[in-house]
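Encoded as structure tokens, the structure appears first; notes follow it.
All protein chains but one are shown in place.
Then we have subunit A:
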Amino acid sequence: MAQPLVKKDDDRDDEAEYSPFMGIEKGAVLQEARVFNDPQLDPRRCSQVITKLLYLLNQGETFTKVEATEVFFAVTKLFQSKDVGLRRMLYLMIKELSPSADEVIIVTSSLMKDMNSKTDMYRANAIRVLCRITDGVLLTQIERYLKQAIVDKNPVVASAALVSGIHLLQTNPEVVKRWSNEVQEAVQSRAALVQFHALALLHQIRQNDRLAVSKLVTSLTRGTVRSPLAQCLLIRYTSQVIRESASNSQGGDRPFYDFLEGCLRHKAEMVIFEAARAITELSGVTSRELTPAITVLQLFLSSSKPVLRFAAVRTLNKVAMTHPMAVTNCNIDMESLISDQNRSIATLAITTLLKTGNESSVDRLMKQITNFMSDIADEFKIVVVEAIRSLCLKFPLKYRSLMNFLSNILREEGGFEYKKAIVDSIVILIRDIPDAKENGLLHLCEFIEDCEFTYLSTQILHFLGIEGPKTSDPSKYIRYIYNRVHLENATVRAAAVSTLAKFGAMVDALKPRIFVLLRRCLFDSDDEVRDRATLYLNTLGGDGEVVETDKGVKEFLFGALDIPLVNLETSLRNYEASEDAFDINSVPKEVKSQPLAEKKAPGKKQPTGLGAPPAAPPTTVDAYERLLSSIPELASLGKPFKSSAPTELTEAETEYAVNVVKHIYDRHVVFQYNCTNTIPEQQLEEVSVVVDSSDAEEFGFVLSKPLRSLPYDSPGQTFVVFEKPEGVPAVGKFSNTLKFIVKEVDPNTGEADEDGVDDEYQLEELEVVSADYMQKVGISNFRNAWESLDADLERVDEYGLGPRESLAEAVNAVISLLGMQPCEGTEAVPSNSRSHTCLLSGVFIGNTRVLARLQFGLTGPKEVAMKLAVRSDDIAVSDAIHEIVASG
């Protein structure tokens, strides 16, 4: 293990001899602890022994139950001493020993005595110790004293009681909640720290009572708050209130903004940052609101204190994710931070610049990063790699220099996680930027030539097998793949054999040569490699001639296994070896939804790289397709054109959690309701959703497929199908009611009662909007694509968008109305600009490609006008897009 400080290697031995803990040994110290039992206590000596015990505990030494009890009893004897220093040590020692419940009784009376002592400091410490070791029963006995202590005029006593309250709230909330009057009084304390602790406790007590929190914030923002720490808390609670009230008061001035803005001029830096962060995190923050916060943060970027530089760049980094243009003013300051001594600051600066940079600055930035990469740790490098990946997706035209950068760092030293991040990024770029494909595949080929990680080699080989045969010259990859068969371990060799076979199956011209190579693998020393080679040679057919591979064979060898791996695993586990062979058709194909816990924590949706295709569950689209095709009534509708992201129809933490996914077909819409029963004592049966479509005239009810049973915490789906006119982007609102039979479940046996009761549960409305008929499909070069479409099929019109909060808000509104993919980073609007052009691309229902060029301009104060030009393969679709905007 690395040793942080080795300056003094030479005289270390001498120094160590003087260490008071030299050669310290648990047994000996426990012996020494017997001095606690002496009738004539020697406070000095006792303190020394306690110090040794503390040292042992802090070193991670543990005492056995017997030892701990013995030490604890000995320690309690020390209450007899009147020595102040020893008493203070004693308090600490009891806390560190954390005695068991039956031992606590021994010290309770001594501590209670101290708690009523005339000496304030005895009171404060006794409170801290008691609360640390107490249980619920004891707590009710001392509650009275604690309430008094909260309003004690000595701030140390009050703080001790308040901090105890914060800890006790976790274990005995109902007791602590009774103290809110006293805590409320303490919030007004003149002592800075008392106010801080009281505010924290009061907020925790009331955190579920929105109105009370709002009142608290309102009164404190008008009054005075003495400590910067407390002021920071107040700012946090204020932003909470703003968040919660945002939905009620659309438009108008934002409440408390002036308070936050005022805090930007506070004398404590801590408060300034908290306020700046609060402002940048306001939902739908305007550039006018943002400016003062950014200005303050920019000043801190060149502070001499590293903590302030870190805090500033960290905050700006976050802002850059949502408002990249607002941060561009700081770019020059940020660039100088790239050489910051503190690597965390430098990394944050780099990644921020990557987010805010424009197309022209990419090359310069990459040069700076190249120098920087060699002297940071892997975990920072991963962050940079991820930032570069998103930059490349934003500016696809720059793929060449970014891809080169990735392949260069791929060749350098690095651990597995880092290499995996790079490989994942290259794979994603290959998938999303067609032009980058051949180049990227060759980089990967070169990498596996000397890749030390079996996992990455096999994943890359698999990927090559999928993408390689589709390139213009597949033969050039064969050499790289076949080299693996010579030089690698058995796992990689087997993967290479499969990849070769894929080339053989997909590219008929290569088949004879592939057969020669596969035959050589028949003499491999590993069973798996030989088996695979034999299997492929026998099934691909044609005996090595140039013939087309049978489609069924391709499907058999390389088709997706349309059974969820989890299900297969369970079935195999349950299978008992017998005469009957295992029947793969007996494995259920229904995709079991994610467990409750995972769904509650929606992670960031990141594009997955290599890890995804073979091992991980199929993408959501695939999962939906498989789910829908497994249900006979729905399979007949064909393939869905688009499946929306799930929309929650219930509030968080209600009895039943329901969300809906809209599947759009040419002539139908299917609502897939994902239901979860969160009550262990209930089982639901015959679950269905009754949909009222009176506000959706163009839709006609077709069928509803109820869910037979919905046990606790095991999600299930019910479906409702509607008809709609073909090709028309019909819209409408639907109100939903969940209907079911509820049965009680016996907690002991887990079995449901026979009799159930009909019940229903009101869900929120759902809406089918125009954007549901549009797939977001990006393109790398908008101009080329635009010009490739017939100019005669273009439709242009102008619209007044009325008063808008800002240009950016108007742009975002139109993008989400159309549901199209912004191209070339044009969704970001520079602050203070008076006009903006945004480029969108997508595929409209009926598989028609659509491109749109939107030009926005400010015509008056806050009045926004837009010129919309649409090109598509079908004039009717161009018209339809205009209709959407006109009616939107």
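Here, a residue touches a chain if its C-beta (ideal position, glycine included) is under 8 Å from a C-beta of that chain, and two chains touch if they have at least 3 such contacts; residues count from 1.
Note that in this section contacts and distances are computed from a predicted model.
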Point to revise | Record-based protein name (UniProt) of the chain missing from this complex, from "glutathione transferase", "Translation initiation factor eIF2B subunit beta", "Coatomer subunit zeta" or "Proteasome assembly chaperone 2" | key: "Coatomer subunit zeta"
Check your understanding: Per the definition of touch given earlier, which of A:Phe256, A:Phe310, A:Phe372 or A:Tyr418 contacts the omitted chain?
Key -> A:Phe310
**Study point:** Candidates A:Lys147, A:His167, A:Arg626 or A:Lys776 - the one touching the absent chain
**Key:** A:His167
Exercise for review: Check each of A:Leu30, A:Leu97 or A:Leu233 against the chain that is not shown and name the one that touches it.
Suggested key: A:Leu233
Study note, to complete from the structure: Of A:Arg34, A:Lys215 or A:Arg343, the residue touching the omitted chain is A:Arg343
**Study point:** Touching the absent chain when the full complex is considered, from A:Ala28, A:Ala101, A:Leu299 or A:Ala377
**Key:** A:Ala377
Study note, to complete from the structure: Listed in rising order, the subunit A residues that touch the chain left out are 1-8, 15, 18-21, 47-48, 50-51, 54-55, 58-60, 84-85, 87-89, 92, 95, 119-122, 125, 128, 132, 153-156, 159, 163, 166-167, 170-171, 191, 193, 197, 200, 229, 232-233, 236, 269-270, 273-274, 305-308, 310-311, 314, 342-345, 377
